[in-house]
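All protein chains but one are shown at their positions in the complex.
Our next item is subunit A:
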Amino acid sequence: MNPFTIAFAGNPNTGKSTLFNLLTGLRQHTGNWAGKTVITAEGEFTHKNHTYRAVDLPGTYSLYSNSADEEAARDYIIFEEPDVTLVVLDATSLERNLNLALQVLEITGRAVICINLIDEARRLGIGINVKAISKRLGVPVVAISARSKIGIDALLDQIERVATGAFTAQPLRISYSDEIEQGIAELIPMVEQAIGTRYPARWIALRLLDGDDSLITSLKAHMGRTNFSAAKEVVGHGVTACH
């Protein structure tokens, strides 16, 4: 059976590589995909009866600011369609870290949120209600320490549930202002007509409203021939869909 692909996303310094190394050990090599110059690590691990291919994406605070790292991470999640996107968060700085988590969850519900450095959070007296966060985000959330090896089995169990489809969730639906929601509603049929239903139409509509030219360039490259002129006409109001 083919291994499941797990993409590791997260802000810089959240312990992504520590977790990656713990899981893959020496079974890894440095990869380079899709003609991008961004180099990152790839490796394998097994849990119970399944084999997983782990891909360490560049550490970023966002998927929207159009640095090469952010574009690479974004394009991987959208176009490579990993079986699970694992978002690694720093337990001592959740507010900042949740920005990226929300961005990923608007793209895909095939995700697990991993709150790392829980040892450090405990030391600082920070309490984290994992259940409440999971309920709000709609995907499994596990608190771990990659360095102290706390919670790793529980994390792997949740990764397995999402990878095998035992757990499924739709992309997180954040409600925006009436004006933006109206723009989204107008754009979604055009997005689906242009690129089909394989990619997350609501999220792409949002990015079009935000004027994300970099995403349009990537979409064009991946679709080969798609015509976005209709969609661009609807945009053009200079609406900013930031949140």
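By our rule, a contact is a pair of C-beta atoms (placed from the backbone, for glycine too) under 8 Å apart; a residue touches a chain by one contact, two chains touch by 3 or more; residues count from 1.
Heads up, the rule we're going with is that contacts and distances are computed from a predicted model.
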- What protein name does the UniProt record of the undisplayed chain give, "(Fe-S)-binding protein", "Sarcosine oxidase subunit gamma", "Gluconate 2-dehydrogenase subunit 3 family protein" or "Iron transporter FeoA"? "Iron transporter FeoA"
- Item | Residue of A:66, A:134 or A:193 touching the missing chain in the full complex | A:66
- Task: Can you work out which residue in A:5, A:92 or A:108 touches the chain that's missing from view?
- Result: A:92
- Item | Footprint left on subunit A by the chain that the document does not show | 61-62, 64-66, 92-93, 95-96, 99, 210, 240, 242
